[in-house]
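Missing here is one protein chain; the remaining ones are kept as they sit in the complex.
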């Protein structure tokens, strides 16, 4: 399971705390039932942008290790879409750094999510 | 692995995010090498206090599910001591609630940690 | 009256035992038990804090004890 791998990767014998964020596919958005999600990415740039986030986390919060993982393709309800794990010497930094990482991922990493409903589909956040 | 179990327990099909805090045994404290930790608890009250924390997390952050798990006995360096997992409708709440839960656990739950060094041992936080 | 003491962590080390019986005047409070313990075991004064629990709940100094209550000495907790 990717979540355990991510966490095991960031475990460090000097780490005071590891914070893991797990984003799963929700079963509804604005009261409308979602059947599944489809993610696509511009992969080489997505990896570059994820590495930038990881570098910031290491520089700013002195993280020992960072793991950022995002699935692409079709995902069903309840499936894990994203896992971010951060280990730091002190736990407060791990919470801040992990929250920063997921916030940044949602802002800068070229990944696109399409919600598929019974009666159509929509690219999330595409329109104002 | 307890961490995966904790996370799987809190997964919810309506959850926007799950945040997991994992506390592991550190290899040093104030530059002194720790050989192992020994945890003991006043178990019936520890469970009661953990349930109070879980209830607050559910009431205050509208969490779907909360899992709080703490090991007792002798733990070696790198072993997991505590796992807290919280799932909420929105991810910001999951970070806040999980940070609150570990902060509270450290303040109120009757669990005691003894650090064992090569040349002695000390009950953590016992003295000012 | 007699109350039963249960001690954990460094409190157990100070008592030299995880259990002890203490004789108190009827109607004594946790505050009075605390004074007695501090007189008998001077090392309690060195601790960062000390709390007490009865019926698995933290109780304040003014909590009135009853015969055969189980009073748990809670030195500074350090879980996590």
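Read from first to last, the chains carry the letters A, B and C; within each, the first residue is number 1.
Rule of thumb we're sticking to: contacts are C-beta pairs under 8 Å (C-beta built on N, C-alpha and C of every residue); 3 or more make two chains touch, one makes a residue touch a chain.
All values derive from a computational prediction rather than experimental measurement.
K.L.:
For the chain that is not shown, enumerate the shown chains it touches in the whole assembly.
P.N.:
A
K.L.:
By the contact definition given up top, give the residues of chain A that touch the hidden chain.
P.N.:
That gives, for chain A, the contact residues 23, 39-42, 44-46, 48, 70, 81-82, 102, 105-114, 123-128.
The rule we apply is simple: only the chains that are shown with their structure count from here on.
K.L.:
What is the distance, in whole Å, between the centres of chain A and chain B, each centre taken as the mean of its C-alpha atoms?
P.N.:
Computed value for the inter-centroid distance: 23 Å.
K.L.:
With chain centres taken as the means of their Cα atoms, state the distance from chain A to chain C in Å.
P.N.:
Once rounded, the distance between the two centres reads 48 Å.
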